[in-house]
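The complex appears here minus one protein chain, its other protein chains still in place.
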Amino acid sequence: MVTAFDYVPAIVLLPFVSFVVALFLGKYLPKKGAYGGIAATAGSLLLSIWVLLAVRSGSAHQETYWTWAEGVGAQPFTLEFGALIDPLSALMLVIVTLIATLVHVFSLGYMNDEGERDLPRYYAGLGLFTASMLGFVIADNLLMAFMFFELVGLCSFLLIGFHFRQEGPPSAAKKAFLVTRFGDYFFLVGVVAVFATFGTAAFSGAESFPALAESAINGTTEGINTFGFEPTTWFTIVGLLVLGGVIGKSAQFPLHTWLPDAMEGPTPVSALIHAATMVAAGVYLVARMYGFYVLTPTTMGIIALVGGFTALFAATMGIVKEELKQVLAYSTISQYGYMMLALGSGGYVAAVFHLTTHAFFKALLFLGAGSVIIAMHHNENMWDMGGLKNKMPVTYWTFLAGSLALAGIFPFAGFWSKDEILYEALIHAGSEPLLFAGYAMGLLAVPVTAFYTFRMVFLTFHGNARSEIARNPEPVRWNVKGPLSVLGVLAAVTGVINMVPVQKVLGLEGIDYLHRWLDNEWGGIEGLSSHHYAEIGPYSSTYPFGTEVATVLAGAAISLALALVGLGLAWKLYNVAEPVEHTAKLGGAKELLYNNYYQDEFQVWLANRTRGVSGNADTFDQGVVDGVVNGVSSVSLVSGDRIKRIQTGVVGNYALLLTLSLTALLVAFAILGGWF
Amino acid sequence: MVPPEYYLLLSSGLFCIGLFGILTRRNALYFLMSVELMLNAANINLVAFSFYWGNLTGQTFALFAIALAAAEVAVGIGIILALYRNFGDVDVMQAATMRW
Amino acid sequence: MSLLQIEPTNWIYAMWSLQPVVILAVTALLVLGIDSLSPDSRSNRLLAGTATAGTLVALGVTVWYLAAGTGAAGSGGPISLFSDAIVVDGMGLFFIAIFTSVAALVVVASVDYLEDDDNPAAFYSLLLFATTAMSLMAVSNSLATVFISLEMASLPSYALVAYLKTNRGSVEAGLKYFLIGAVSAAVFAFGISLVYAATGSLLLPEVAAAIGDVTDLAGILGVGILMVAGGFLFKTASVPFHFWAPEAYEGAPAPVSAFLSSASKAAGFAVAFRVFAVAFTPALDVAINWGLLFGILAVVTMILGNFAAATQTNVKRMLAYSSIGHAGYALIGLAAITAGASAANATVMGAAMAHLFVYGFMNTGAFLFIAMVEYWGVGRTFEDYAGLGRKAPMASIAMAVFMFSLAGLPVFGGFFSKYFLFLGAINAGFWWLAAVGAVTSALSLYYYSRVVKALWFEEPNGNLDALDSKPTGLYAAVIAAGVITILLLPGFGPVIETAEAAAAAIFA
Partner (left out) sequence: MIIEALLAFTFAAALLVFAVPNKYAHKLAFGLSLVPIAGSLYMWSAFETGGNALTGGQIAFETVAPWLEIAGYQLQWYVGVDGISLPLVVLTTFLTALAIMSAWTPIQDRQSQFYGLMLLMEANLIGVFTALDFFVWFIFWEAVLVPMYFLIGVWGGPRRKYAAIKFFVYTNIASLVMFIAFMALVFSLPVETFGLPEITQSLAAGELTSFYGLPADTLALVVFAAMFVGFAVKVPVVPVHTWLPDAHVEAPTPASVMLAGVLLKMGTYALLRFNFTMLPEQASVFAIPIGIIAVVSVIYGAMLALAQTDLKRIVAYSSVSSMGYVILGLIAFTEFGMGGATFQMVAHGLISGLMFMAVGVIYNATHTRIVDDMSGLADRMPVAVWILVAGAFAYMGLPLMAGFAGEFFIFVGSFGSTALPYAPVFTALAMFGIVIVAGYLLLAMQKTLFGPFRLETDYELTRAPLHDIAPLVALLGAIILLGVAPSLFFDMILDATVPILELGGGL
């Protein structure tokens, strides 16, 4: 019987086919491959929804498609490609394909209508990007995940550097690839370590590495090679190694620096990268192998701390940026910090929830920004905008919805997910100082987020137009407005899939759909459920405000209040007819924030140091290593030159030398032979 | 009978005189004559020990050696003549255009 | 047993057994005869044809004898003639094959070289007489015949080197060669007399038999052996008797250099191998460890020859030094001999013989290529050779073959001979000889490849129009040597097996 799962490969392959078609035939096609891309991603979306429904109807799926390589002797590793379709991946498939489809449609407006060159390359890149991400999502083992993770990196390189004829984009593309590659190095070491430790990298099943790790810690499994460490210690090391890749891709501190630069790419690509593909990949990976991470409290604490810190750290940088997309970039870093905080504090569902809502509102914000950029003739400086509210209402209202979600204002999607993250961190922080630090920073980031978000909104859309272009912006077409509308609705209402506070406060059972979904209530794979993670996880819940309900209410109130404070401040400062810069009020911090805490400078310095070292190595190589080689040759030749000098050309000398040599030999052998 | 050591001393002395001549003389003809002395040192040994061992091998060989020495001188004189024609001298040290 | 008390020799049998030598001698006389019958007519080609035919027939007969096993253990053993003063066996025939091959190549090449010569008959007959004498050297079994044949080979050689009477280089070369040769001959003769003094015989087997009884004369014997060695070192151009070689090879007409550096060197080794293996092996324990002597000299010779060659600017002189270096390699064949290890001794000496065989072709070919360049009048230095590969590709390919083969690259015959030599040395436990050989080989690759570099990599910097004339004889000889050098890689089997068998017979 044909089931939805038979078409799982097609979900990945359709965008891939679109890539191939656009690459080779794109220039002959109408719209240079855009329609093919839309068709392919829409097809994938439909199939993904079908798969989602299939999971909803109670089944899950795991299948191996292709054995990549297989050991035969002492290292019987099986390296293969397969699909793991469970509630998590099914949800993610829908998100990715939805965003990808909308981005393709939007690109018609942003790229085709704007008369960009090299469109086949653009659509080929989008197709490959989508395909890679989908391959990553369905991966049923860590190696396959790594491979598609890398391909995602490649695609980001290609798309960020799309405008290769300028100086900036190629440099940004290089930086994006290189910084994430640095993280991936640790990831790859982790993958290798997982194989060396467990002999398998499968995510699911009794022989999967999380399951083996669990039983190894319980002492029930023998033969796990932990390289002389305690299992927990070793698993912490391995977990942190894999986390390196996550930090790189999800742009967490200190590997976040590539992401703001990545704004050099076309705006739809930014939407794709930030909402559904590259950056999401890191967080998704942690969720995918959550069963491994929850085993080691240290790792969890570090994840939470990194997440909380990044959330605050990136948010502070967002408040001084002048360019629309830059603000969004820092907001992305910050929001993924929240997801990491959630994962680190045991909020598996909360993280997935925020991943979902963020995908919608961040895609929305980027596409909205793209719409503004079209209107502004590719001027991104917010100080040149203003008053666009009336000129482009669709963009404004959808952008506003996205902003409210991002700022975490009730009842938009972002409120629910962010609130749950902070709640989870709060109730688990009891005896965990790392968690508590993460929570505190996450909470502090809330007003900052609301402030920069609405600073952006007010500067862009409110007040008076501050430039000629802003007074007469270029109109946008259906292909821009359509995707914005879809996402605007989603950003407003996605919260309903998981209204835990409502459930807890009002006692309405069953409206925490996402919890039930991820808990395999309808279908799923044994061992990959949220309550399993909670069981083996290190945390216990304490309620600092007495009861659970009180804590829920207090937590929500605090975060909402803080968000409103940030919003209010932005309103006061920037929702005026002629806003001015207030950065001077920051004092010494201004320069620090403008320069992104000198993180870029630090990394450039590091890169230059490396080049310096390599220059020295080259000097050493040329001078010493090769010098020895040439020295041996020179010494040989010079000694040859000396040796031949005994051939003086004078025959008398020859006779003398001959006689002397013969005499010397006679004497030597006389002594040796004892003749006398 | 004269002990064989005496012959050896005599021939060695002669050989060394010839060698000394070679090392000190620049004139090609002297050089040639010194070589003759050295060959004759060998001949003394051959003849003496032919007597000592009681066979004729040494004496016969000495005759051949003398004949060869003569032939050698003939060739040598020819070369020295050519030397004189080309370099205007019979100084063996003069012909030193090729070296190293 | 003295010479006069022996039974009368069966002359017909002797002449038949010595047929290659006789043919060479007769050819030489024939050349002289033709020249005296028609002294006026320019008969260069006729003379050369006669000489070529003679050497080739002699070569043919030699190869036939070798193939038929004349003098081999399987077919009656070595043929002793003239009261054991001459012995025809595999080793002798093997070396005669080298001499006749080289002589044939040189004669063919000389046709063009002597085109404008007044008296080519003298050249050919001297060459043939020298070849005859060398062949006699190879079959000498008595120190008397060794000395006589060695001198017989040397005297025509002196004349050949100084053949260009009006050329200062040639005369200077002849003089130096002659003077050092004369001193060496005297040393050699004195050495023989001392050996005779100690053992009472000149026949090699009898000397060997008498060494055991030498007691108080051991020192005399030792000095004698060392001086005899000196005579051979001169002939093979080994340190410290090598001083003549760079100048003689550089100054002599290039075909003569080819002949001397290949055939004459091989002849020196032919007698040295026989004399030391047959007569002096027992002396290793008694009088003088001449294995060590040759070991030291081999090392010094390899180092001196190869290092001095490295920085030469004149190609011919570079080849002269390389020839000294190769003498060092062949000396390993003597150096690695130890008392009582006949199998290992035979292996290494056989390898040395095979090396000399291959060397005969590759080195002759290399010098003949230089003869060709001299014929064109291009010049003598590496710079002058620049770009010849474009103008004369076939000859330049052949030269590259010779160079790589001399360097011991496994592509050509020189590989097997040199490597089997090292292999034999390692087999006999003398890994240090092989190591020095390997190091110097590596260096040699540098200067040999300089020639290839000049021929092929450099752009022509002079006028190469002279290259439009094609010296047929030189071309034929160079190409023939090249083809044989290549074929000696796959076809090395018969060579090494013959050499090994011959060497084994000596040590048996």
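The first chain written gets the first letter, and so on, giving A, B and C; residue counts start at 1 in each chain.
Criterion: a residue touches a chain if its C-beta (ideal position, glycine included) is under 8 Å from a C-beta of that chain, and two chains touch if they have at least 3 such contacts.
Quick caveat, the model's predicted, so the values are computed rather than measured.
Taking the complete complex into account, the chain left out of view touches A, C. Residue in contact with the omitted chain (choice from A:Gly161, A:Gly239, A:Pro260 or A:Gly344): A:Gly161. Touch with the chain omitted from the figure is made, among A:Ala10, A:Leu29, A:Leu46 or A:Val192, by A:Val192. Touching the chain that is not shown, out of A:Phe177, A:Phe235 or A:Tyr574: A:Phe177 (per the contact rule at the top). Among C:Tyr419, C:Tyr475 or C:Phe507, only C:Tyr419 touches the chain left out of the display.
From the options A:Phe227, A:Trp478 or A:Tyr598, the residue with contact to the chain not on display is A:Phe227.
Interface residues of chain A facing the missing partner chain: 67-75, 77, 79, 143, 146-148, 150-151, 154, 161, 164-167, 169-171, 173-174, 177-178, 181-182, 184-185, 188-189, 191-193, 195-197, 225, 227, 607, 610-611, 613-615, 617-618, 621, 625-626, 629, 633.
Mapped onto chain C, contacts with the missing chain fall at residues 343-344, 347, 351, 390, 393, 404, 409-411, 415, 419-420, 422-424, 426-427, 429, 431, 434-435, 438-439, 441-442, 445-446, 449-450, 452-453, 456-458, 489, 492-493, 496-497, 500.
Note that only the chains that are shown with their structure count from here on.
When every pair of chains is scored by its C-beta contact pairs, the maximum goes to B-C. Mean C-alpha position of chain A lies 78 Å from that of chain C.
Between the CA-based centres of chain B and chain C the separation comes to 25 Å, rounded to the whole angstrom. Work out the mean CA point of chain A and of chain B, and you get 97 Å between them. For chain A, the set of residues that touch two or more other chains comprises 644, 647, 649, 651, 655.
Residue positions 22, 92, 95-99 of chain B each touch two or more of the other chains.
Residues of chain C that touch chain B in their complex: 1-4, 143-144, 147-148, 151, 155, 158-159, 162, 165-169, 171-176, 178-179, 182-183, 185-187, 189-190, 192-194, 196-197, 200-202, 220, 246-247, 250-251, 317. Note for the complex: chain B touches chain A at residues 19, 22-23, 26, 92-93, 95-100. If you check the complex, the residues on chain A that touch chain B are 644-645, 647-652, 655-656, 659.
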